[in-house]
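Just one protein chain is left out here, and the rest sit where they should.
Right after this comes chain A.
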Amino acid sequence: KLLYQLLFIYDHANPLNITVNMEKLIQCPVFSLPDPQWYPARQSIRLDPKGKSLKDEDVLQNLPVGTTATFYFRDLGAQISWVTVFLTEYTGPLLIYLMFYFRVPFIYAPKYDFTTSKHWVVHLACMCHSFHYVKRLLETLFVHRFSHGTMPLRNIFKNCSYYWGFAAWMAYYINHPLYTPPIYGEQQIRLALIIFLFCQIGNFSIHIALRNLRPPGSKTRKIPYPTKNPFTWIFLLVSCPNYTYELGSWLGFTLMTQCVPVAFFTLVGFIQMTVWAKGKHRSYLKEFRDYPPLRSPILPFIL
C-alpha cells in the first residue's frame, strides 16, 4: 500500500484556509490526483509515516504542527461497515445449520431427505444454535455501539468462511442420521443446557452493560464496572467477560452434542478471543491509570 506525502500550508491567522502545496504533490514519484473513490472511511492520515492514524475528531489547530504541516496518507483499501459484516457472518450459520437440521437433499443419503432425527438432543441443539445466532443478530442491530465504522472489505470473506465453514462442519455431524447422543444421556444434556443458558444470559448482560457505558453516537471509552445485575459481577475478575461467557456457551454446546468438530470450534474461538481479550486488556491498562489490578483478560486469575 502506497504512502503519499501531502504538504499543506497552514495559516495560523486564518485557520480555515488550508492550501495544498501542489508543487510538492506533483514532485511525488508515484502520484495521481486523489481518487474520488478514496472516501473518508478508507483514508488513514497520520503525522508520522510509521505512527498512528489521526482520528476523525482531531482538529488541525490542536495538532503538533507549525505553519506547514506534512501529512501522510495511506489508502486502507475498500472498506465495509461492521454492521454489514456482522449481519452477513451471523445469518450464514443460522441458515446453514437449519439446512442440515431439515436434511435438505444432497447432504445425506437420499433415503434421509427431509427426515428428522430421532434423538431429542438434536432438536434441542438446533434450538440452542439458532437462538445463539438470532441473539447475535439482534445485538448487532440494537445493542452494540461500534467504535469503528468500517473494516477492510477482505475481512468479510475471511470471517464468513470461518463462521459458515464451521457451522456447516458442526451441523453435518450433529444432524447426521448416524449421530450418537451423549454418553451420560439426560444428565449430561441437562447440565450442558444450564451452562449454555447461563452463559447466554451472562454474555447478553455484559453487552448491555458495555452499551450503557457509552452514550448514543459517541465513541468514548470508560472502564466497565459490575452493575446491579449479578451476571456483571464477573467484571471484578475479568476485563472481557463477554468472551468468557461466550467460551462458556460453546463449552456447554460441546457437552450437549458431544461432537469433536464442536469442541474444535470452541477451541479455535477460544484462542482468537484470548488474543482479542489480551489486546483489549492491554489497551485498558494503557489508557487508564486506575485500572483495577485484580482483573485478568479472559479467565479469572489464569489468562
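Throughout what follows, a contact is a pair of C-beta atoms (placed from the backbone, for glycine too) under 8 Å apart; a residue touches a chain by one contact, two chains touch by 3 or more; residues count from 1.
Keep this in mind: contacts and distances are computed from a predicted model.
For the chain that does not appear here, its UniProt entry gives the protein name "Very-long-chain (3R)-3-hydroxyacyl-CoA dehydratase", which is one of "SAGA-associated factor 11", "SPIDR protein", "Mediator of RNA polymerase II transcription subunit 4" or "Very-long-chain (3R)-3-hydroxyacyl-CoA dehydratase". Only one of A:Tyr173, A:Phe198, A:Trp233 or A:Tyr291 touches the absent chain when the whole complex is considered: A:Tyr173.
Residue positions on chain A in contact with the hidden chain: 1, 41, 43-44, 50-53, 55-56, 76-77, 79, 147-152, 173-174, 176, 178-180, 183, 219, 257-261, 279, 282-283, 286-287, in rising order.
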